[in-house]
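Everything on this sheet refers to the single structure shown next.
A single protein chain has been omitted from the complex, and every remaining protein chain is retained in its original position.
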Amino acid sequence: MKILVINPNSARAVTDGIATALAPLGDHFRVCDLADQPATIATEEDVARAGLGVADLVRQQEALAYVTACFSDPGLDLARSLTRRPVIGIQEAGILTALARADRFGIVALGPKSVPRHLRKIRQMGVEARLAGELPLSGVSAEASGRDPAVYAEVLEAAARLRDMGAGAIVLGCAGMAPIRARLEAEIGVAIIDPVMAGAAMALGAVS
Amino acid sequence: MKILVINPNSARAVTDGIATALAPLGDHFRVCDLADQPATIATEEDVARAGLGVADLVRQQEALAYVTACFSDPGLDLARSLTRRPVIGIQEAGILTALARADRFGIVALGPKSVPRHLRKIRQMGVEARLAGELPLSGVSAEASGRDPAVYAEVLEAAARLRDMGAGAIVLGCAGMAPIRARLEAEIGVAIIDPVMAGAAMALGAVS
Amino acid sequence: MKILVINPNSARAVTDGIATALAPLGDHFRVCDLADQPATIATEEDVARAGLGVADLVRQQEALAYVTACFSDPGLDLARSLTRRPVIGIQEAGILTALARADRFGIVALGPKSVPRHLRKIRQMGVEARLAGELPLSGVSAEASGRDPAVYAEVLEAAARLRDMGAGAIVLGCAGMAPIRARLEAEIGVAIIDPVMAGAAMALGAVS
Amino acid sequence: MKILVINPNSARAVTDGIATALAPLGDHFRVCDLADQPATIATEEDVARAGLGVADLVRQQEALAYVTACFSDPGLDLARSLTRRPVIGIQEAGILTALARADRFGIVALGPKSVPRHLRKIRQMGVEARLAGELPLSGVSAEASGRDPAVYAEVLEAAARLRDMGAGAIVLGCAGMAPIRARLEAEIGVAIIDPVMAGAAMALGAVS
Amino acid sequence: MKILVINPNSARAVTDGIATALAPLGDHFRVCDLADQPATIATEEDVARAGLGVADLVRQQEALAYVTACFSDPGLDLARSLTRRPVIGIQEAGILTALARADRFGIVALGPKSVPRHLRKIRQMGVEARLAGELPLSGVSAEASGRDPAVYAEVLEAAARLRDMGAGAIVLGCAGMAPIRARLEAEIGVAIIDPVMAGAAMALGAVS
Partner (left out) sequence: MKILVINPNSARAVTDGIATALAPLGDHFRVCDLADQPATIATEEDVARAGLGVADLVRQQEALAYVTACFSDPGLDLARSLTRRPVIGIQEAGILTALARADRFGIVALGPKSVPRHLRKIRQMGVEARLAGELPLSGVSAEASGRDPAVYAEVLEAAARLRDMGAGAIVLGCAGMAPIRARLEAEIGVAIIDPVMAGAAMALGAVS
């Protein structure tokens, strides 16, 4: 059995990017997506429906552990109620990993509509005292967030501002952004956290 | 280069136990200890002196990342000021990993004197809203904490009480307790977090 | 147009009890339920599925305002994303109304499984500093919670303990408990909050 | 018996405005003012003296419930110590009602001197995590705040800024501002809370 | 000019006890009381009326600084609005001084009715994370609290319990308790804070 990493959207490029990003951790992961969900989880309704899709998958497919690889953590509490295996949400894992790297953290979100949802979650997590800030991109797709040069320019500007606001570690607010992590870290000079890698590493620790 | 896991005490059995525990993660780690420190880091002064020992090591030995493998996180902020490589403290990593597994967490400490120090750190981390409780053992050594059957009985009782106080994940408050993690988890029925494994997995994610 | 009060379970007796309880506020409300949901919303999955049911109703039925009359606030954020009309969740309304009556509040939950979900929500609401405590009943149905004499004895005992823990106002943790509110308040001597009444009054204020 | 709404200043126009604003809720309220208090409660001393005036009234006049209709909540804790009937303060009710409408709230204050007093109260209420911001007008009277076109322009600008700071609901920081609520809500596009209506609705729910 | 220490009750024995307690600090203080107030400030109304008495005194008597020597801090914010001289409240000073001595603090209150008022204030002060607990005596007078052997036995028991609850420093919740401070500290073994001494020392620092 492996750790099942669930991309809750249907963007195959994002799924493939996750698999590529996790390869250095070894042959511990199986990555899948939810074919009947949208290509980007953007609205409250997307999150609610993706959560039920994640739940169905957890019920159907046994795994050593589960990672829900969407930054809105769809279905996280629900999935935990359905299995005794570890279930890691990448928003939680990304933020918590940032907290292990620096005193205050920042988040780059795909668009303005995600920000209030993330802030609610951060308060639910009880870690708001360590938030330096969250800044949105202009509203881009999961796929574009890690591949489009124009989007990279937006990310770079947001990350620079978050660093100047005191963020010692910055969480990328989408599973699609893994391809730009290393370059961004080199250019910004503070820790840049890919939340899928953060979640996968935690899951690996949980089952080792 | 590897990830350097620093056991800041001089208990070789603890160092060996760490190496054994991390083996399933692959050949990424080198584990060392500080020969001129006490066998258990117990007092405020132990923590302060171990912190300088950790700093010296970080200055002298290049590594991909550093994990300070003592639950008082000696020298963590100091080490971070000396290198741009990731430095992970296992108290922080253990607690943060527990937060990725359940809503509220508990801690089993080696003895009563550690508890106030941990509570100060938890408040500094800004995560006190999620603490279900911390319970001390009777004041045992790092080595005994993972090997002595009488101590295991103490751990079992403390963990059961923490679970009943609402802890959905329990952090073992010493690097020496790795050998009892799996058995304890099976007997208690909630996630038991070995903080060294938590820190090592985070370090692995940070360098992958 | 009226204010639509949505009982997200299928217990007709609960729906009728809500209508009876709200009658003194005047002819401002229409109360409905979701026929395809379970009789009590108990599990995480119940909450997730009821949330989508609430969303469908909000999309289909225009109203002056909406009140989601289940103490897990299913679909609250989702419903708000679908309409510009006020949407009031009764868990939020009940707790916030308790805060307008006394310094610290308590909650009586239907059963132990609801408590962690409520605590997460209370932390998300940012009002945990004012929680005196939450105590569960033995796991009873929404309908029984307001009608069964044996359950009333449980409620009485929990409420008395919460009062002794410092709760100056106690929120009934289910829309089904309205019938016992007045009697309980007389016997306990602190404010007892029916969350449906709390939510309905807020909705009335919002549209007046 | 009715619900007694106490305007703790002597501005009859404010008292009349309150009565007008509450009329849609039905014939449940009696509105009075304190003839020997100033026309606007502005200083710390005004608040302290108005508090004793409120207390005297509560002692003298029996009512189903009491609403103290001044945004500094003068005499609130004192009045609660004198009666077992519900006593609702409009600052608390306004803020708590805003929290039932949106994730973060803002406040428009009559003038700069009120802001620190409000911030102390918000921290006492334990809800500061949800404050988007508070902005003062230039220091206007209770009466002018709801009637003077020049003041309305100030209110509009402050409310727009609060919305841009993330406030999803904005509380009007004076009982005199009821007449401009609906227009402001239409122009700003987020929920605008008249605190007197919020307190009256809560009181109505408490006695129904 | 001197520092004016205002005992807001009319218990001359308490006033004299304050003067005796402050003598070791040197000839910097003048101690007075409010002849028209009750012998113990116990109810919300006592606090409100004493606050106006304090305000009158501050307006009438110039001083280098003011210390309001009642643990309910009557009139503190009001007095600050009337003078630019430092105004120190002893509840605030006592608690803050305890925070400079130990990680968590406790309070011994004169009686159960004071506790909720103190808890509100502690939350307003924003220091609730460091409260180990507050325990009330049976409801004794300010004068008896520092002089009656039976009351001392109550204090001793409460202080011992607070120490066992984790309080590293304990604040005496009344200006009348100065005479028992040193003996209690010797018997309990943690720092015991006389709030009047704490406030007087802060005032002395402010004017030196």
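Some points to look at:
Read from first to last, the chains carry the letters A, B, C, D and E; within each, the first residue is number 1.
Please note the rule applied: a residue touches a chain if its C-beta (ideal position, glycine included) is under 8 Å from a C-beta of that chain, and two chains touch if they have at least 3 such contacts.
Model, not experiment: these values are computed from the prediction.
Though it is not drawn, the left-out chain touches A, B, D, E in the full complex. Which of E:78, E:158 or E:191 touches the hidden chain is settled by the complete complex: it is E:191. Check E:14, E:96 or E:132 against the missing chain and you find that the one touching it is E:96. Touching the omitted chain from chain E are residues 24-26, 86, 88-89, 92-93, 96-97, 99-101, 125-130, 191, 197-202, 204-206, 208. Interface residues of chain A facing the missing partner chain: 103-104, 129-130, 166, 168. Seen across the whole complex, the unshown chain contacts chain D at 116, 119-120, 123, 128.
Operating definition for what follows: only the chains that are shown with their structure count from here on.
Following the contact convention of this document, B, C, D is the list of chains adjacent to both chain A and chain E. Taking the mean Cα position of each chain as its centre, E sits at the greatest distance from chain A.
Once the centre of each chain is set as its mean CA position, chain C and chain D turn out to be 26 Å apart.
A separation of 33 Å divides the Cα centre of chain D from that of chain E.
Within chain D, the positions touching two or more other chains are listed as 126, 129-130.
Because contacts link the chains in a way that matches no line, ring, star or complete pattern, their graph is best described as other.
Looking at which chains touch one another, you get A-B, A-C, A-D, B-C, B-E, C-D, C-E, D-E.
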